[in-house]
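Here the complex is missing one protein chain, while the rest keep their positions.
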């Protein structure tokens, strides 16, 4: 499907950019007239992935987070969140509900949230190179 | 001054991205706690520059608009809007109030608006290569 | 978005939403269609639901002013807030249209 719009964003791995990236994605998707629930789903999934890049990928040191978004003629939204951080050794394990390598403030449910709020979550990662998460969700939009 | 945050955004020269770029810049500046007026000033100036890239730079054909933003320790916000479009032959003339090369829906006041809403507007352009506009504005923010 | 309301020689245009180059073109078309059909003596542009406007709003008003001039009609701008007022003042719109601020 042909994209009707796309963007690329580079941000720094700073906590304040969790909210910033949510706002950017929200503004990008808005012209497709999503329901509040669809918009919240996407914002939540993006927030999880960006947080993971900051907290796990860069372990709170400074690096860039690369976010690419597109929306196609069928209202399929794709958001790719990429970091050049430590990477994930065992992606399958990492995606298990409740698994976390973080401290006890992390619930280990980030991937679970992404999966339950998006149609598809693709994770590719390589150790010491970084991680890319691609979120896909079709917007049905508001009934007229 | 050291930047406390920065971003890079690449968008396409599509009308819908005038609103998108305003929303992005607005979300970026918000943590500095600007007044509504300061925020509107910045959004308006960005809207003018991005519109110029779309309408004049690319003459409504498709190209990329590059937006870079930073905010430093003194709350000085810098937003750079760049296109690789037709460029401006005579920048001084182009910046004259009421000058426009566009149709009569353009008022020729885009640069005037940028200048009156920002502390500084820098324009560099070269023919057939493109145009870069740098907007600078210090946020005083809300009194506590 | 544009809501149109006409009564006798008066056409009231209620503009809703942000005005930029992108949104202005659709607004323009709708207003001009109505003007050509109705040929009103007075055009009122109500900005009370415009929360953002860049210089495209000036072009929007000036273009409608020119059209109204063709048959000696007048233009009034209503419901102007602090931000839209600043843009209109920058352009000296006061010399072609009556400007009324929000109460």
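Per-chain residue numbering starts at 1, and chain names A, B and C are given in the order in which the chains are listed.
The definition used in the following text is that a residue touches a chain if its C-beta (ideal position, glycine included) is under 8 Å from a C-beta of that chain, and two chains touch if they have at least 3 such contacts.
Fair warning: this is a prediction, and the values are worked out from it, not measured in the lab.
Note on the chain not shown: across the whole complex it touches A. Screening A:4, A:76, A:95 or A:109 against the full complex identifies A:109 as the residue touching the chain left out. In the full complex, subunit A makes contact with the omitted chain through residues 15-16, 18-19, 22, 37, 40, 43-44, 47-48, 51, 54-55, 104-107, 109-110, 112-113, 116.
Here, only the chains that are shown with their structure count from here on.
Think of each touching pair as a link: the shortest run of links from subunit A to subunit C has 2 of them.
Of all chains shown, B has the CA centroid lying nearest to the centroid of every protein CA atom.
Of all chain pairs, the one joined by the greatest number of contacting C-beta pairs is B-C. In whole angstrom, the spacing between the mean C-alpha positions of subunit A and subunit C is 42. Centroid to centroid, with C-alpha atoms defining each point, subunit B and subunit C lie 25 Å apart. In subunit A, no position touches at least two other chains.
Not a single residue position of subunit C touches two or more of the other chains.
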